[in-house]
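With one protein chain withheld, the remaining protein chains of the complex are depicted in position.
In this document, chain identifiers A and B correspond to the written order of the chains, with residue numbering beginning at 1 in each.
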């Protein structure tokens, strides 16, 4: 190639790196798994509206799916492994892309931020993700391991929830609500983004996809927050 | 109208650069670049170095003009290059901040001029149909369905200005890349090299230091030629088909 045509890009030639398009693919596929999980989880949580027994039974049932083909908690562990792999893949690719973005766009504009630069949801994917991650850690300590829960007894799901979101612990409920809203934003852009990443979007479908992902995200958010709110306000 | 300009001044690639403030008297029928011409005439007469900026056709087609006006590549008007932006969109007393396109892959050469050579590199990697001169079949031997022809055209419209990169929070050139891939990929002539092309071009895009797309959509909003966002979907589709789907032949 020409010695004289000006080298594009930063000075030193770098070694070929994994194309961002592939990283995005990893993020989208892992995102799909995470999304499937939260959807099922949200639906499962709604059992609480059918009474304490319903949700406790549901928790036990989760652990006995496909028994005896699978051992006790077999299915749960499969799901947990898939989830863990997805989370790691999702966060890893998000981190690499973020670092790349820093290098590719090192300087901010002094003339104010660009007014039409994409939706709020799109711009907060990274911080939204971090909030969700922190939430999940707390959430596991709270309702899975029980250490952050006043009741905290394994498999006493209803009691754990009732104690956790008791009216005097309104701040926990608030934290859950905020986190779930963050999740809603993340999912709203996430669905559109994932479809685009997987190459299924087109100009004519773009609007529909955006509407569907918004509706989806709203339903998901409302479904989740209905539970802590219902407990705090004594509906169940 | 009297305007205050804050203009990025940077002597060369090594200089750190800074914003300098100038007052200029503009007229509403001027184009934005004509307003800068006026500033430069004054700077030269008063013995100062004029502001260097790229421009050529001043008709919105060559893609040479490139600057960020108040944080927006090519300024506030939709579907308009800087050279086609007119001062009637500003008011007396306005302050305008003018900066170069910011991207790691587009280093600043001087003032508002950046080096967009990376775009040529991306095209070199495969942004063409290999058709040697003289070997072409009769032009009307192959019909191209209207919808394909139209989509190819819409994508071929890209003027290679780089505003998409300047707008993208990730410094990604995916819109530019997707536009070329869609243009060639929609046409029957473009099929034989289609999957090879996307792999080579995507790799070169990476190596040039552009960031990865996270589907923010700022690029399409900034694009003066309104290249539709779905060219990036096309880029992803072809790329996945070529790599994960194994369509790329030797």
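Worth pointing out:
The definition used in the following text is that contacts are C-beta pairs under 8 Å (C-beta built on N, C-alpha and C of every residue); 3 or more make two chains touch, one makes a residue touch a chain.
Keep this in mind: contacts and distances are computed from a predicted model.
Of the names listed as "Alpha-D-ribose 1-methylphosphonate 5-phosphate C-P lyase", "ATP-binding cassette domain-containing protein", "succinate dehydrogenase" or "3-isopropylmalate dehydratase large subunit", the one that matches the UniProt record for the absent chain is "succinate dehydrogenase". Interface residues of chain B with the unshown chain, by the touch rule above, are 11-12, 27-31, 33-35, 37-38, 41, 44-45, 47-50, 52, 54-64, 77, 80, 84, 86, 88, 109-110, 113, 115-117, 119-120, 123-125, 127-140, 143-146, 149, 152-153, 156-157, 159-160, 183-184, 187, 189-190.
Just so it is clear, only the chains that are shown with their structure count from here on.
Once the centre of each chain is set as its mean CA position, chain A and chain B turn out to be 34 Å apart.
Residues 1, 5-10, 13-14, 16-25, 97, 100-101, 103-119, 122-123, 125, 189, 192-193, 195-203, 206 of chain A touch chain B in their complex.
Touching chain A in their complex are the following residues of chain B: 6, 8, 19, 68-73, 76, 96-99, 102-107, 115-121, 124, 167-172, 202-203, 205-218, 221-222, 228-230, 232-241, 243-244.
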